[in-house]
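One protein chain omitted, others in place.
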Amino acid sequence: MRSNSRSVFALAAAVALALAVSACGDDDSTTSSGAAAVPEEFAPPTEAPSDAADGGELTVLAAGDIDYMDPGAAYYQFTFMVTNAGHRTLLTWAPEDTEEPTPDGAEDFPEVSDDDQTLTFTIRDGMKFAPPVDREITSADYKYAIERALLPGVANGYAAYLSDIVGFEDAQKQAGDNPTAGAPDIAGITTPDDKTLEIKLDKPSSYVVTQALSLPISAPVPEEYAKEFDAENPSTYGDHVVFSGPYMVENNADGELTGYTSGREIKMIRNPNWDRDTDFRPAYLDSIDIAEGFDDPASASRKVLSGDAEVNGDFVPPPNVLKEAATESDPGQLTLTPSGGNRYIALNTAIPPFNDINIRKAVIATADREALRNTRGGELVGPVATHYIPPEFPGFEEAGGIEGDPSLDFLANPNGDADLAASYMKKAGYDSGKCEGDCKITMVGDDISPGKDTAEVFRGQLEELGFNVEFRPVAHDIMYTRFCSVPDQEPEVCPNVGWLKDFNDAQSMLQITFSGDSIDPENNSNWPQLDVAEINKAIADATLINDPDERAQAWGEIDTQISAQAPAVPWVWDNQANIKSADVLGVVNKFNANWDLSFTSLPQG
Amino acid sequence: MGGSPDLMEFDAAAIEARSPGQLFWRRFKEDRLAMASLIFIALLVLGAIFAPLVVDLVGAPGPDERDAGALDPFFATATGPSADHWFGVDQIGRDVFSRTVYGARVSLVVAFTATILSTVAGIFFGLLSGYFRGWTDTLISRSVDVLLAIPYLLLATGLAAACTAGATSGSGGGCLGGLVKPGMGVVIFVISVTSWTYMSRIVRGQTLSLREKEFVESARAAGASNSRIIFREILPNLTAPIIVYASILIPQVILYEAALSFLGVGVNDRPSWGQMISDATPIFSDAWWYMLFPGLALLFTVLAFNLVGDAMQDALNPRTKKR
Partner (left out) sequence: MLRYIVRRLLWALVMLVLVSAVVFAIFNIFPTADPATLRAGRSASPDQIQIIRESLGLDDPKLTQFGRYLEGVFTPISSQAPDVDGPMDLGESIFQNNTPVKEIILDRLPATIFLVTGAMILWMLIAIPVGIISAVRSRSLLDRTTMITSLAFISAPVFWLGLVALYLFASDVGVIHIFPGIGSYSEATTFWGKVESMLLPWMVLAAATAAIYARYVRSQMIEVMSEDYIRTARAKGLSERRVILKHALRSALTPIVTLLGLDVGLLLAGNAILTETVFNIPGVGQETANAIGQSDLPLIQGIVLFGAFFIVIFNLFVDILYAYLDPRVRYQ
């Protein structure tokens, strides 16, 4: 999913942070004592106070716009803030959920058949669409929602997680051949009655399919209303979305969203057809005003901290304001939430010199990962990463927790270890411990801070090993679409890559990014181009594990296997900084690492 | 701008034995402010060429050296002027003084190269269209019209972004088949492409009137070839307006480069003033030193070039003396 950056890809500009163990300026004791990623004083509140009351309007400040109002296309952290309050997806993430979601549009978790290939959801009673549709929500609305997401005009970005559903590929082809003929039928999704949704799979991958259905792709869409919009390419349903959750975007009698001006404002009001008895969300607020266009994160953050606005939306405070927030504001105004993302410097394993594992290990060993992390705002940014599954994630502890796997010496010292690096260079055949001869390396990275800073710091570190680095700064999207995501064009080093989870399962962190089977000629996200047969197989096998504990174990082991291959320099697991004005009773949704609009409230009376 | 045609006649009729050059210099010298600016520019050029020496002399670290210890110990943010770092350090601990000194290189190289390129292109097309008139003139003049109708700053920004994207990483990127390299190459290219038009218009206007003059007519009557007439008869008479306009162009180009770098599509692979201000923007309220010093460097440099340009204009054409 898109993180807090205005780019399609993960992790561009989010200046996140987390506090390492100790409080102040002690260079040595950063991340290695196995403590939690976030210190107590900045821990995110996940429950509303007992005296929380209805009423009030919350102003959310945002720099940019959501990506798509259409829940079938929405694929961006900030958008999920809106969809979570506006839609009743089959499953959803309650504020405190980190391991598994909470049933929402479905009465309960799906009934899974013994062969793990049939999921049966029972749709909750008493849910109604907001005006102008005003009718009971049925299982057919969920079926249609998933099917329409395959239309090129909707362009869902993560539907591939559902590709094991019977008939998925046929439907996708049908939609591609005829993009304006309406949503294709997916044979494996059936609705025996109004309350039952049955999903049949080709493979026993019920766990991942269930998780993927916690995303907005499963927000119900009424076919009779939406089909005229979906007959267009691109679909215009985004301008006419019908809501089902506690809140809706203001609209007129035709369903046109009058409360949404891209880049300016999203005005959410209570959905009159929402019945509190059917929902676990308290929905205290009467209305939510998302004010967009506050492009300058520093001044926008100060407005929130000073009480001119209530909470932050898509931006996070930059390091200098973070400092103010952490040291000068009231307790609770700043919260830190592990965002479920990592950042690393990809070493292209397909071409010299990084096709040699010893050289890769030498580079990782030499890297001062703490200095890399500091380019995003110092010790508060987050723990220095030692592997790829982020904190508070299934599989994280199994992969060694904060400290990582002790057998991997090259990842042991966050400040770098020159002697160890030299020893690996010797193993690679450079007796001097440094690169000799033609040591030219191209590195393509971001052209703006803080990404560019990270790249430049890393350039200095590579040069210490004797490499001659040519750094080409380009726009973040260009970096991906023309260089780092195109294996043919990929340089030796891509310093500004990273991944943000799609949902809280390690498969969504590791499969696309490190399985050799995921390498694509374009839009590739396996940036190191790591292609190791045993890892590929382990990943393929692990996708079919459906027991949560076994799954965490398996993916944790895969993470360690990947780290042992030294495909990249992992340097941070970032946490997201969220801020609020002093009087807001904020609740953070840990899954989305953002304020939960259905739980946050304002003091009344 | 654009000297009136009769200023050449004025120069031609210059008093007795003094050459126009000597006259020009005598008048220029009278302007003390311009002389001071000229000295400043000379020092700046020297400082840029010998940047490593200058930086060494004051004991500052190199422009790319990071002094992690100079950053805020907890938040790793930039810190202000100190004994070790006269102008403070930036957000990753690099010395702002050192980067400001090195930044002069980019400004000056871009300023001179882009000015020369657009001047040469402007002279070439201006001469062609003014001398041959007819369809050549129509074609060139209309192309100039079209180019002038495109908002140059947006066009340059878009072009620079596109060129920086480059074709492949193997070829080193850039555009026009790798001829234009990302970084300074792209900036010089983009500025030249959008700046030659005014020069072309001026040269065209002058050529149109010069080609009707007697000395051109007589050269033609004597059987001189077109190229001979253009380069031997017309071009020398255009020196004055060309120099004046080029001198006006230099400070504009410096600001142009800074603007592109500020917008993030300029020079960003080495220290440049515009880039530094751009990096300083998100933290300007705290790290004032980071935006102040490169900005002052820009201000003084551009001012110096402007003062010299003004004085040159006055010296060449005393009747429209600006001050």
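In this document, chain identifiers A and B correspond to the written order of the chains, with residue numbering beginning at 1 in each.
One rule holds for everything that comes next: a residue touches a chain if its C-beta (ideal position, glycine included) is under 8 Å from a C-beta of that chain, and two chains touch if they have at least 3 such contacts.
All figures in this text were calculated on a predicted structure; none of them were measured in a lab.
Novice: Which listed residue, B:68, B:121, B:155 or B:235, touches the chain dropped from view?
Specialist: B:155
Novice: With the missing chain put back, one of A:196, A:413 or A:481 would touch it. Which one?
Specialist: A:481
Novice: Looking at A:48, A:66, A:137 or A:539, which residue reaches the missing chain?
Specialist: Of the listed residues, the one touching the omitted chain is A:66.
Novice: Which parts of chain A are in contact with the chain that was left out?
Specialist: 1-2, 6-10, 64-70, 75, 152-153, 155-158, 160-161, 172, 176, 179, 232-234, 238, 261-264, 291, 293-296, 298-300, 302-303, 306, 308, 448, 475-478, 481-482, 485, 502, 512, 520-523, 525
Novice: What does the interface between chain B and the hidden chain look like in terms of residue numbers?
Specialist: On the chain B side, contact with the omitted chain comes from 33, 142, 145-155, 157-159, 161-163, 165-167, 175, 251, 255, 258-259, 262-265, 274, 277, 280-281, 284-285, 288, 291-292, 295, 298-299, 302-303, 306-307, 310, 320, 322-323.
The rule we apply is simple: only the chains that are shown with their structure count from here on.
Novice: Taking the touch rule as given, give the residues of chain B at its contact with chain A in the complex, in rising order.
Specialist: 64, 66, 68, 71-77, 91-92, 161, 164-166, 168-170, 173, 182, 264, 268-269, 278-279, 282-283, 285-287
Novice: Provide the residue numbers of chain A that touch chain B in the complex, in ascending order.
Specialist: 24-25, 27, 296-298, 318-320, 322-323, 326, 371, 374-375, 377-380, 442, 444, 447-450, 452-453, 456-457, 460, 471-475, 478, 482-483, 488-491
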